[in-house]
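Of the protein chains in this complex, one is absent; all others appear in place.
The chains carry the letters A, B, C, D and E, assigned in the order they are written, with residues numbered from 1 in each.
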Amino acid sequence: MMPDLGKYAFAVLASYGATFALLAALVGVTVWHRAKSIRALAESEARMEKSDG
Amino acid sequence: MSALLFRDLRLAFRAGGGFGLGLAFFLLVAVLVPLGVGPEPTTLAKIAPGILWVGALLACLLSLDRIFALDFEDGSLDLLATSPLPMEGAVAVKALAHWLVTGLPLTLLAPVLGLLLNLPAESYLWLILSLLAGTPALSMIGAFGAALTVGIKRGGLLLSLLVLPLYVPTLIFGAEVIKRGASGADAVTPLALLVAITAVSGALLPFAAAAAIRVNLR
Amino acid sequence: MSALLFRDLRLAFRAGGGFGLGLAFFLLVAVLVPLGVGPEPTTLAKIAPGILWVGALLACLLSLDRIFALDFEDGSLDLLATSPLPMEGAVAVKALAHWLVTGLPLTLLAPVLGLLLNLPAESYLWLILSLLAGTPALSMIGAFGAALTVGIKRGGLLLSLLVLPLYVPTLIFGAEVIKRGASGADAVTPLALLVAITAVSGALLPFAAAAAIRVNLR
Amino acid sequence: MELLVKDLAVQRGGLTVLEGVSFSLAAGQALVLRGANGIGKTTLLRTIAGLQPKAAGELNVPPETLAYASHADGLKATLSVQENLRFWASVYGTDLVEDALQAMNLTALRNRWAGSLSAGQKRRLGLARLMVSGRAIWLLDEPTVSLDAASVALFAGVVQGHLAQGGAALMATHIDLGLAQAETLDLTPYRATAATIRRTDAFQEAFL
Amino acid sequence: MELLVKDLAVQRGGLTVLEGVSFSLAAGQALVLRGANGIGKTTLLRTIAGLQPKAAGELNVPPETLAYASHADGLKATLSVQENLRFWASVYGTDLVEDALQAMNLTALRNRWAGSLSAGQKRRLGLARLMVSGRAIWLLDEPTVSLDAASVALFAGVVQGHLAQGGAALMATHIDLGLAQAETLDLTPYRATAATIRRTDAFQEAFL
């Protein structure tokens, strides 16, 4: 299955590895930020409900 | 307008005004680099044009935050903004004052530092010409960066980060003028480009900077 | 005491606190120098240790004025001086906070910049070791300089002028460690000297700096 | 020459703080703005001075008539008292430095650096700057902060003189100046409420 | 616990500004310093706080009892109200943050960044810092600058409470705080004259 990368295995694997790591970090931060925003909004909307009575 | 220029110059020459410190910094860079790099004359001669330009650029950079931040902190900028002076003019005048206080003296000092760095004899003329043509752009671009960061406390380093990428073309053409001049190649093209950068930034950036200041005063 | 450390760190990481900007400046120096000097790898490799040390030193330098000046301007320094904290301890803690926010990250970033400047492979270990041993001295000496200039508005350049000569030994030994390490010569002696500078300045300068601050508050 | 404010709403930090403020200020009039800390006096004055955009309403300022004095005095510590004033005089193109020094009792200090003045002396110099502008409408933000009783009286006299000469003054202050002809505008009723944000703030509206 | 000042002379910018000042301040007492702008109130307070050396006379401060509040409030704009106070509480090793927030009516603002407060709100926070110190003798330099009437009353109440608990307060101010038990010390008679400089100022003397 795994292609034979020959003597360039490090360069290729490191490239793909670094790319996936960076993208994973970016996606992770984005998802976390999204969750945070949803939580913050839900909280203030809940408080609104209460004060609106 | 001229009142503002004279005020800024007078403030620069008063105690704590910072005149001469840009020069000192330039000198220090020229001294530190040989200390770090080592004393071989050929290496130094090779890197001299680049180091001189980088030094001039950093010396300029470090005094940028004085252009507007002092006036912002003591409230003068609010008062200037509500005064009859157009903000664009005030920005241009302040950039000019900055150049007179840093860029011009740097240009005059540079040949001396060239000696320290073993700059070849053919290069001196080009060194002076390139600094003369390029440092006004440094002041104007820097004034723009200073206008962006004026509301930020001690934004000195943010200012550097914003301004240095904008300095890249000036730096490249500036150092190129000297290198080409020394080797007898065509130095006029980069010099002309340097002049063009100065002219265009002097004509357009005051508007961008004035807009940024107005936003920051809001 | 730890309250002061945590406050300073927290302030540094808050908006406008300037964390990361020292790093950015270091990166910028590493980019600008080749732009000025030219792209030949052999020249760059030769000057890399010196330029990296000069860059780290300048990055450190530029954030020095934050150590005390902010506290002076908003009156906190008056209040700290009348508080039960001994001023010597406060100075040492503030220098430590400065190192954690600039020197340490600089050390960690330096190898990446070594790549940009074609630093030879054998030098990396020595680069890290020398910065690790030397940057605390930069923070402590810098804090002393900042204490001397704390009363002066925007004294950034004056500060540079005062501090840079004091940085010279650190710079020379630091760059020497890397150069010797790369060429297989004895790098331990300059490294030991670097450690000695750090230890002595950490032990003695807080007292000098505290005295300077007390004079400036008068 | 009349300053006209109608249904004005002002914002600070993206939030409407005051709304529905209306008043007019004609030659010879003085108006004192009152209200608790944080109600928005500074914000209102800055908006009228043109330093920030208004959120809603009408604001009619006769051109070239305003002079604004903020919390901060805009003094340069390393210029002398005289040099500070001369600079502003030439910015506004007037010739009133001597009068202002006299009026604010600063003649003895004229050659002192502004940085070496005490808090109250600085404030007096800041007010002298206003006189030097030669403008008709003065906007004053807490002008008497740090002033002793004698200086407050001096200042009240200066304002009175300015009004007598056909000037006008709008000021925010917490203390009583003893100005006979000054009217007072309490800003408390104009504090923006949740319901009014919708009307005045395009951004908030879009997001609410 | 008594603060004792006897024949004190203080200097500013190398010049003696006040001399022969004497008073004492015991537990439960408050003393208000008065005098025209520039007479030397700030200088006197800084000398007592130990920020500058005295020129002559005696100054007896019980150790670990002083808390000083200057013209500037020492607030960090990017820390919240609460974080600002917590820092000073741990510097002084006390646990009074909640009490101070309550007393200065700042509980609603506790999570706001100090930088986004109005002038008066900042000042209130600066005074809360003083309470947090837990010290007995308060030195206050124009504590009510920028405060509205309600906040001045609040502040007077806080001082009263402090005195009732055996504290003491020394303050410089131009306005009347309405503190019943406060005595007043007018500094005008102690202004240094040319003749007295000779006596107090060793440096100047050497050159005269």
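Operating definition for what follows: contacts are C-beta pairs under 8 Å (C-beta built on N, C-alpha and C of every residue); 3 or more make two chains touch, one makes a residue touch a chain.
We take it that contacts and distances are computed from a predicted model.
Asker: Between "3-oxoacid CoA-transferase subunit A", "biotin carboxylase", "Transketolase C-terminal domain-containing protein" or "Heme exporter protein C", which matches the UniProt record of the unshown chain?
Answerer: "Heme exporter protein C"
Asker: Which is it among B:Leu148, B:Ile178 or B:Leu191 that touches the chain not included here?
Answerer: B:Leu148
Asker: List the chain A residues touching the unshown chain?
Answerer: 1, 3-9, 11-12, 14-16, 18-19, 22-23, 25-27, 29-31, 33-34, 36-38, 40-41, 43-45, 47-48, 51
Asker: Go through chain C and note every residue touching the omitted chain.
Answerer: 15-16, 20-21, 24, 27-28, 31, 34-35, 38-39, 41, 44, 115-116, 118
Asker: Across the whole complex, list the residues on chain D that are touched by the chain not included here.
Answerer: 13-15, 191-194, 197, 203-204, 206-208
Keep this in mind: only the chains that are shown with their structure count from here on.
Asker: Taking each chain's centre as the mean of its CA atoms, which one is farthest from the centre of chain D?
Answerer: Ranked by distance of C-alpha centres from chain D, the top chain is A.
Asker: Going by average Cα coordinates, which chain is farthest removed from chain B?
Answerer: Looking at centroid distances, E is the chain farthest away.
Asker: What is the distance, in whole Å, between the centres of chain A and chain D, each centre taken as the mean of its C-alpha atoms?
Answerer: Their C-alpha centroids are separated by 51 Å.
Asker: With chain centres taken as the means of their Cα atoms, state the distance from chain B to chain D in Å.
Answerer: Centre-to-centre distance between chain B and chain D: 37 Å.
Asker: Could you check chain A for residues that touch two or more other chains and list them?
Answerer: Not one residue of chain A touches more than one other chain, so the list is empty.
Asker: Hunt down the residues of chain B that sit against at least two other chains at once, touch-wise.
Answerer: Expected reply: 16, 153.
Asker: What chain pairs are in touch here?
Answerer: Here the touching chain pairs work out to B-C, B-D, C-E, D-E.
Asker: Chain E touches which residues of chain D in the complex?
Answerer: Where chain D meets chain E, its residues are 13, 35-38, 42, 71, 116-121, 123-124, 142, 145-152, 174-175.
Asker: What residues on chain E touch chain C, complex-wise?
Answerer: Interface residues on the chain E side: 46, 49-53, 64, 66-79, 83, 87-88, 90-93, 129, 133.
Asker: Along chain B, where are the residues that touch chain C in the complex?
Answerer: 16, 18, 21-22, 24-25, 28-29, 32-33, 35-38, 43, 46-47, 49-51, 53-54, 57-58, 62-63, 65-66, 69-70, 152-158, 160-161, 164, 167-168, 171-172, 175, 179
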